[in-house]
Structures are given as structure tokens and as C-alpha cells.
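Before anything else, here's the structure in question.
As you look at this complex, bear in mind that one protein chain is not there, while each of the others sits in place.
Chain lettering (A and B) follows the sequence in which the chains are written, and residue indices restart at 1 in each chain.
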Amino acid sequence: MTGASPVLVLREASYRYPAGAVAVDGVTLDVTPGSVVGIAGANGAGKSTLARLLNGLLRPVAGTVVVDGLDTRHHEVHELARTVGLVFQDPRAQLFARTVAEELSFGPRNLGLPDPEVRERVARVAARLGLDDVLAVSPFELPTPRRRLVALASVLAMEPRVLVLDEPTTGQDHHATAIVAGIVRDLRADGVAVVCISHDMRLLAAVSDQIVVMAAGQIVAVGAPRSVFADVGMLRAAGILAPQVTRLGFGLPQRHGRPAVLGVEELVGELVVARSSGEGLS
Amino acid sequence: MTGMGADALLAYVPGHSWLHRASPLPKLAWLAGCVLVVLVTWDPVILAAIAALGYILAVSAGVGRAAARTVIALAPVAASLIVLQALAPVACRTACTPVASVGPLTVYQEGMSHALALVARLLAMETVGVAMLATTHPSDLFATLRRLRLPYEVSLMAMLSLQLIPQLHHELRVVLQAQRSRGLRATGIGAVVPTLVPVVAGSFDRLSTLVLSLEARGLGAGPRTSYRRVDLRTVDLAATAVAILATVAGTVMAIMRWGGDQAARIVLPPAMAVGIVVAAVVVFVVVMVSGLRALARG
Partner (left out) sequence: MAVIPGRDARQARTGDPAPPVLSVRDLRVRYPSAQMDALAGISFDLHPGELVGLVGLNGAGKSTLSRCLNGIVPQLVPADVAGSVTVDGADALRTPVRRMASKVGIVFDEPGAQLSQGTVGEEVALGLESMAVPYAEMVARVGDILARVGLDGMQDRPPLSLSGGEQQRLALACALAIRPLVLVLDEPTCGLDARSRAAVFDLLEEVAARDGTAIVVVEHDVELLAERADRILVLREGRLVAAGSPVAVFGDVSAMREAGVRVPDVTAVAAALGGRAGEPLPVTLDDAIRWLAGVG
């Protein structure tokens, strides 16, 4: 994370549904370019509502959400779409075009870009996500994992500075999940700020620079994955579990007092080093 | 689809009023009878009286707001009736009495009177309809119809259609949100395809899953029992009988006294007639535009 100024700034942002239920309560958060923020929390904690606050679909009833200098209360969603891309959980909510190419060009066209630029962007994003071979195919003929990539690509074609992913890997197998993780890392390298809402703790551990834990509409923890996953009491109260490998790391007596591990390779590396330094073989 | 509360059941407004507690059968009978009488009546005064009575019923049952909402929602229909009939009446053909003219358009007296009768008829059906239907849980309604030998398949299809409308509305909102997030400005022809296609495609998917689920739970395997029970007490049957009698009496009266030619004719001063037509046009435009705006806002 560079010292760059944040591209997404929330200050005491709150949202209440018309029926009265408070969904997001006083959230304060900064997201800098070229970083990945993972949002975790139990069902009903307010994650999806927060996602919709980030691109102006919902306007905060209190506090502010400022995207690249634009206050979401004073701008239309289609204006903010230039800067914030939101990928919905179900690709069926978006896909409508006759071909993948048409689908991918929808966003850039809405931004008012000239045709040559639109074509260029479509080609770029298709190449990046491995969709070149299906540009002339109808999105409805693709299997679900590829449809989700088309939905993601169609938002990426707008080249937003902030990308919000709402449960990008629900129902996906681990190959598809790995592809999403790869895309997130590439985007981070390109300076995009990625906000990833997910129940998949393995994914969040693998890609996040910061993890935000939400419970009952409020942020109950913010920090690097290692520190967030180490706070077992907070996790339990929030109704979520650290990734299995992290819990394994904490469960091994020989690792008592050591920081949280975030992945298989990391734990294996630690144990191999410890073993080869002769501290005891099983 | 979650959290869709009361509007998941279209017209039904939960409550505990006397009308809510009344059995669906007499309510249905009174509603059917009222619709019949209203359709054969041409007297605007009688029709207006029935509409007023319907509204009082609705208010007494706590569903006055639902009645008002229905009237407003159907206001464009009422408004078009007024405009069309006033300017191009069918009631008098060649022997029409002009009341006022503005340029090429002429407002005719018979047309005006006719229009007011039609609007009063519409209002009567709306208010009595809401009073009877908004106080009846759809499941009780269908259970009653099934007791009257309505085939289960028909009742199921009606039940599913009722669920379909709020579901489609919800889907439409989600799709609009998704497309607006891709820069779509939700107005104009360009918005139609990106909005409708996902909704239709999604509905197809959901309907096929529903069909599979219903079959897999044994639908159609043979004679059914019913979980939803509607009791028919003596007082309910009596109320239904009274409804039928009232309907017969009303129909007879309507044919003899309140029919076409004998109907009281409303004669309006020219200024008022033109004013009503202009008001109708304004109402039409306002309701349509705000309705479309509300839909776009999601």
C-alpha cells in the first residue's frame, strides 16, 4: 500500500431501510488505490448494503460516502459508475446481450466513449479474462462460471478505479475461485482498489491487504488479515470463522504465540524449516 | 427476494377488523353481486353512492389507504375514459348536444354524463373490490373457491400468478440496479432491452425450478387434502344468501329504473365540463410520469 490518498472514503456512513431496520451503522473506512479490502461478516451484517452504498445505489441517511472526490449523495449512479464498478452476485441480473462482445461494450458505451475506444476496451478485457474465444457467442449459452466472468468483464471494461465484488465465488468450484483471486491480484497491481465481500475466508486471507469485519451493521474489526484472524473472540462474536489453515496454525502447541498463518504454503514452510532445524521429528 | 413483507400478497392488507374476520364466501358473494349490479346500472348518482359506500366499508376495515392507492393507480384509466367519452361519445351517436368547444375539440353533454357514469362505475368496483379483497388472505380466498369446486390446478395457477407480480417487481428493481451500476440511465428506449431481458430470463429459470420442485413434492399425484381450512358457519351462509337476494333485487331495479335511457342525466355548465376534461388530462400525465419515475428509481 502506497501513501496515496484514499480513493474511497466513508465517514460515519449509515443506512436505514424505509421499513426502519438499520442496515449499516456509522461505518468509517478508507480504501487506497492498489489495495484489496475484504469484507467479512455473518449473513445480515450489512455487507451487501454497504456494497450498494459504495456506488450510490443507496445514499447514506447519515454520514458520507465519497468516491474519488464525489459525494454519492450529490451524484447519479450512472455518473459514479465511471469510477466505481459493482459486480452483482448473480450474473443473471446483468446479462442481456446477444453476444459477449455486445455485453462487454454496454458499459463503455454508457460512458459515452467513442466506438474505436469501446472496441479496444472490449478486446483488452476479453483477452485479460480469457473470453476472446467466446466474443461472438451468446452469454446465455455459456456455463455459469464463464457467465460470471462475462459479468465481471463487462464491469471491468468501464475501467473503474474502484471495483466492488459482491460474493464473487458463491457456488463456484476452486478453479473458478482461483481465477477470481488472480484477477483481483492483477487489478491491485494495476492500481485499482478492490472491495471484496465474501463468505470465503480462504479467498479473503489470500488476497486481502485489509480485512473489515462487520456485525449488526457496524465495523467490529479492521486490519491486516493476520491480526483480524488472530482475534478469536471477535470472530466468534461476529459469527465467522478464520480459515481452517489459520485455525490449524493456532491449534499447534509448537506454534504458540506465533502470528496467524494465512495459507497452506506458509504453514508448510514454517513447519519444514522448524523440522529441518532439528526441533523434533514425528 | 428476501424481506418482501406484506406486498408479497398483492392486495391483501393484514388486519383484525370485522371485515377481516368475516368469512370469504359472503365477501365474495357481495363483491360479485355488486359488480353485476354496477355493470347494469347507468345512473351516475346510484353508482357514486355505491362507490361512497364501498369507500366507507374500506375505511371501517382499516384498508382506506389501500383503496385510495388503488384509485390513484387506476386514475389514468378513469382520466382516459373521461377524455375519450367527452370528446368522442358513443352514447348519442349523431344526436349529440355540444356543451363547449375549444378549437377543433368539442365536449358533448351526453358524452360527459356517460363518462361520469363510467368513472363512477370504475370507482364503485375499485372501492368495493378493495374492501372485500384487501381484507381476505389470498389463501383463504382460494380455499373458499376450492370448496366451491374450483379445480386445484386453477387455484394453484392463480396463486402462483399472485406471487409472480411482486417477484417480477423485485427482479426488475434488482436488474435496474445492476444496469444502472453499469452506467445505464434508466429512461428511454435504450433501457428496455437491458432491463427486460434479464428479468424474463431469470423468470424462466425460476419458473422451471419451481415446476420441478412442485412435481418433486408430489403435485398431481392424486386427490388432495387441504391445509388451509375455511369454516362456513350458518351466519356466513345467511350473509351469502342475503347478498344473492340483494344482487337480484339490485339487478332488477337497475334494469327497470337505473338503465340507459332512464338514467338521470347530469347537465354540466360548459366551464365545468371543460375543466373536468382538462383536469383529467393533467391527472393522466402526472400519475403516469410519477409512476414511471418511481419505477426507474427502484
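The rule is short, and it goes like this: a residue touches a chain if its C-beta (ideal position, glycine included) is under 8 Å from a C-beta of that chain, and two chains touch if they have at least 3 such contacts.
Keep in mind it's a predicted model, so treat the numbers as computed, not measured.
Check B:P151, B:G220 or B:P270 against the missing chain and you find that the one touching it is B:G220. Checked against the full complex, the one of B:L160, B:A191, B:I244 or B:I266 touching the unshown chain is B:L160.
For subunit B, the residues in touch with the chain missing from this view are 1-6, 8-9, 137-139, 142, 159-160, 162-163, 166-167, 205-206, 209-229. For subunit A, the residues in touch with the chain missing from this view are 41-44, 89, 143-145, 167, 170-176, 199, 201-202, 236, 239-241, 243-245, 247-248, 251-254, 264-265, 267-268, 270-275, 279-282.
The working rule: only the chains that are shown with their structure count from here on.
Note for the complex: subunit A touches subunit B at residues 19, 52, 55, 57, 76-78, 81-82, 85-86, 88, 92-97, 106-107, 110-111, 140, 154-155, 158.
Residues 3, 5, 174-175, 177-185, 193-198, 201-202, 205, 298 of subunit B are the ones that touch subunit A when the two sit in their complex.
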